[in-house]
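Contents: one structure, followed by commentary.
Excluded from the complex is one protein chain; the other protein chains are retained at their positions.
Our next item is chain A:
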Amino acid sequence: MLKSNVFSKKTRNNKIKKEVREVYLRDDIWCGVSSCTTCDSPAASAAARLTASTILVVDTNVVLHQIDLLENPAIDDVVVLSVVLDEVKNKNLSVYNRIRALCSNSLRKFYVFANKFHKDTHVEKMEKESPNDLNDRAIRVATQWYQKHLGDATRVLLVTNDRENKRKATEEGIFAETIESYVKSLGQPDLLDLVVQPASVDVNMEDIEDSRPSKRKVIYEEHKPMSEITSGLRHGIYHQGKLRVNRYNPFEAYVGSESIGDEIIIYGRTNMNRAFDGDIVAVELLPQEQWHEEKSLSIADEEEEEEDVHLAPSSADDAPRSTTPVNAADQIPVPSRPSGRVVGIIKRNWHSYCGSLEPMPMPAGSGSIAYALFVSKDRRIPKIRIQTRQLGNLLNKRIVVTVDSWDRQSRYPFGHYVRVIGDIGDRDTESEMVLIENDIDARPFTAQVLACLPPLPWSVSSEDLANPIRLDLRQIRVFSVDPPGCKDIDDALHCTALPNGNYEVGVHIADVTNFVHPGSPLDDEASKRGTSVYLVERRIDMLPKPLTEDICSLRADVERLAFSVIWEMTPEAEIISTRFSKSVIKSCAALSYVEAQARMDDSRLMDPLTTDLRNMNSLAKVMRQRRIERGALTLASAEVKFQIDTETHDPLDIGMYQIREANQMIEEFMLAANVSVAAQILKIFPVCSLLRRHPSPTREMFEPLLLTAAAVGINLDVSSSKALADSLDCAVGDDPYFNKMIRILATRCMTQAVYFCSGDLSPPEFHHYGLAAPLYTHFTSPIRRYADVFVHRLLAASLGIFQLPTIFQDRPQLTSVADNLNYRHRNAQMAGRASVELHTLIYFRKRPTDTEARIVKIRSNGFIVFVPKFGIEGPVYLTSKGQKGGGEWYVDEQQQKIVKMDSSLSYSVLQTLRIHMEVVEPQPNRPKLQLTLI
């Protein structure tokens, strides 16, 4: 039964640690060529992929460097050897995933040949042979086997750029070519742009790099060899961590280090030493006396970037983090954090980036090779130098570019062009940029995923009603309140007065897990997407539309399945009992916030629904008051709302989103449901619950807020959330907006809340700072957040009505689920913000506007203003760019003021002024919003 195949067995000894490993060599590994008659088995013909008369065998470096080319449909009929796959996997996991995706794509002809387990292609290490040579030989042996196996009718071509390997191959009678010569032979010149040029071939470096006549000078320090890094890390000389570049100042980066319990700041590209955002790096601390040299360094950097107008940050994660914004020479250095420099890169995080080419004159001859600088939309990424034969074509386009190498002599990394997205400034192109930049998959759902949906039209079945685990709540007066036009209604509520004077309050959440089963393609896809993404003009769903808008959505007047949290509450909103149950509901009304508010405010209305709303509202007010007394923060952020033309999708109007009492009422009950669910799941599953926490901000994070507050004579106490909440209440200025302004500034000092697995942290760390809650999770939006789907499963399992999937027993996997959810959540927010920024720009293109603004930060040559009406923030320059204060203005650090030398004029922080907003094009096709003082 088991060993139907003939095996021969070989053992191989590893010298260092004696380790004996078996390899079973087989004769049932097929060649994958559909015309092959030797491989005669149903399994062989099922796996066959390759059809052409020329079959390519690629070596490891071709896969590693030319993956963009391989992904182009012009390249097909490729044999990928397992030895190549293993090596690629060791060197670059992301390329490995891409080549794997190619091999499993049924539309492409890529075939994996497990050469190391085939009896005729297995090779043993020879004495003194290096691993590289061994791999090269294995590739040649396999190529030769293919040629022999397929006969003369088929040409088996080894594609390698390794000169030595190619020479040996030719000697052994194997057809071998470099990737360039193979692509040239295809006769498609455009493909050549995709071919990555080895960096060492660039002979004309001086011409393109800089015009100095000297030889190419060394710009960056050499990276330390891996062995030195490893021992340095062990001895605590180096510190390992992920490099994160400041989104608003690409010359500043942070490396989190566990070993010293703090983050190390890296100032300037020289100290970053060619590291990219997301790279795992080894860092050496600089001597303490060099810890405050950030200013000199960032000025020395030649490509000083100016600040753009952008959406006002809503948390510390969005905000620029530099604590010393001023370049005053006589400034007292703030107590500085350790700073360091990168000595080596342990793992690269290179992927593709989108952006555009820096404007440049066209070269003389058309079609000749030109060098251009690519500027990524993501400001954390340095410019990338590429080589192209189609410069004229690319100059005004948004394009995707990949990084290939970065050597010590070049200021910028080298990369190559991958594809064009579209014209710069075109709304669709820019929207796609937002998606690519934030790693958001907006592709339609696959047939496999759609196959998991229940047949349409769907309705509650008699089995659902008969199911003993489901409460029949169809007779209860349930309703929903959402933003206008909301189609994915996650939540509905009810509030019934009980004879004993108490209230029964129910929160009913769409029963998504009734339709999304663990491990199904639908579930996998949803877990990968993690969240729905809301852009200004479109929504990218986490679940397919029929689920999102119909089957799960708790619409009015239809029966829907729900997962309910039902409390009995006293009129003082004390919870007497909590029940959880699956249910069937029939909502009687889907109200908008405005409608709900209008009903409550209209004293003539006395209908049951309005009474329910009023009862709920009074309960919510008590709950809210109690929460605030506990120390919950009333945070504020500038939410912007667009009115979009349905035809052109262009923004017609833009304004602040108004928060009503009705919003707060719904929010209060959602918070309560989440808290109740968090307590329930944690009680039953102490180590595998998915919770959400909000870390307490450190005093240092509040520093900018305190500085600003002190300048306007307000003393804030940030020792606890309660103290902060109280002192925020006292921070009242002359005008009503002042307090909100301070709250907005406070909010952006905090980081965002994050998901985590309860087994990974200790209970004190579960705390949610902003809500002042010891426990919190997400339960109430399963249609648009995967975390909630996860929590629904936990809750159902805690009630004994659902078996927990195996993933909950796997802690590392749970942690990675939580990490992915945080990543997706963050990206979705970034994308939402970027989309708002894009539409703000489109809106103001035709509408130069004068408006009111407030100074939020003082700079050496101007200040940053916040425009409350549009939620944006940007620089206003007092002196023209490059002058750096020019001696005309000086900054009063204490008072947070910028004062003209002759004291005739001054601007101080939080001051209100009027500005003019207009879209300008300092460079063709590079529009930007400009703010000027009126």
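What we mean here is this: a contact is a pair of C-beta atoms (placed from the backbone, for glycine too) under 8 Å apart; a residue touches a chain by one contact, two chains touch by 3 or more; residues count from 1.
In this section, contacts and distances are computed from a predicted model.
**Student:** Write down which listed name, "Signal recognition particle receptor subunit beta", "Dynactin subunit 5", "Actin-related protein 6" or "Exosome complex component RRP41 homolog", is the UniProt protein name of the chain that is not shown.
**Tutor:** UniProt protein name of the non-displayed chain: "Exosome complex component RRP41 homolog".
**Student:** Looking at the whole complex, which of A:112, A:535, A:796 or A:821 touches the chain that is not displayed?
**Tutor:** Checking each option in A:112, A:535, A:796 or A:821, the one touching the absent chain turns out to be A:112.
**Student:** Quick one: say which of A:21, A:128 or A:235 touches the chain that got left out.
**Tutor:** Answer from the full complex: A:21 touches the omitted chain.
**Student:** For the chain left out of this view, which of A:94, A:698 or A:809 touches it?
**Tutor:** A:809
**Student:** State which residues belonging to chain A touch the missing partner chain.
**Tutor:** On the chain A side, contact with the omitted chain comes from 1-3, 5, 7, 9, 11, 17-26, 82, 89, 100, 103-104, 112, 114, 116-117, 803, 805-806, 809.
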